[in-house]
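A single protein chain has been omitted from the complex, and every remaining protein chain is retained in its original position.
And now, chain A:
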Amino acid sequence: MNNRYQELKKIATQIRKDIVEMTNAAGSGHPGGSLSAADILTVLYFNKMNIDPENPKLENRDKFVLSKGHAAPVLYSTLARRGYFSPKELLKLRKIGSILQGHPDMKGIPGVEMSTGSLGQGFSTSVGMALASKLDKKDNRIYVLLGDGEMNEGLVWEAAMAAAHYKLDNLTAILDYNGLQIDGKNEDVMNIKPVDEKWKSFGWNVIEIDGHNFEEIINAFEKAEGNNEKPTMIIAKTVKGKGVSFMENEASWHGTAPKDEDKEKALMELGGEK
């Protein structure tokens, strides 16, 4: 791993620690699907996107929409660590009066581009954002992260069809493909396979990667930019709960907060002291 990736790894680890601490402090929330997306968000916010935390409404900025809005902790930590607001806010997650709502709220949180949480809707709104950029002849990009369980929603396919129809090659979607949803494995709850063929048949450019490999994530984003007239879906194979051994590949950690002893154990695994 070269220096560039070392630096990203360090940030992603900090974000994972934040996720554990935030959800522990909140006493609820979604750690599993937040941990699986940490490396993807790290690359987007610390390597890829044209953004300015000092000026969150920068005219030609790239935009990120967390369509799997329940993974709010990973977005909040990423935004705080990138400088949109103080990391001190993170421990107020889900508490009364906090800006950090259980699911992302664009009105109250600097850097949040769209209020999400009801699955499929962030993806649909990202299509609108990409259309607007095309209309204004902007060269920014719209990034949107979906969960694999989210693929059950009919709205996802309405939006997928529209993005291809309007040739939104400025839209890059990433599927956080950790294989688990609340009630269990995708194939037991509602089979989504073949995932790649579904997106290809909807007219999307499809790239498959390891969602925890920085080099592959970075390369995929670059490849997506060169794709003419087609939106891109990056199917990122991930591990739910990634980085915390007892949370990995456990559907039960989808929507359960770590208790104090779980937190200590998790933080130790992620790198010793807080």
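Operating definition for what follows: a residue touches a chain if its C-beta (ideal position, glycine included) is under 8 Å from a C-beta of that chain, and two chains touch if they have at least 3 such contacts; residues count from 1.
The working rule: contacts and distances are computed from a predicted model.
*Asks:* Since a chain is absent, check the UniProt entry for it and pick the matching name: "Transketolase subunit B", "ABC transporter domain-containing protein", "Stage III sporulation protein AD" or "PQQ-dependent catabolism-associated beta-propeller protein".
*Replies:* Listed in its UniProt record, the absent chain's protein name reads "Transketolase subunit B".
*Asks:* Looking at the whole complex, which of A:49, A:131, A:189 or A:218 touches the chain that is not displayed?
*Replies:* A:131
*Asks:* One chain is left out of this view; which of A:77, A:121, A:186 or A:238 touches it in the full complex?
*Replies:* Counting the whole complex, the residue in contact with the absent chain is A:121.
*Asks:* Residues on chain A that touch the omitted chain in the whole complex?
*Replies:* 105-107, 113-115, 117-118, 120-121, 123-133, 135-136, 154-155, 158-159, 161-162, 165-166
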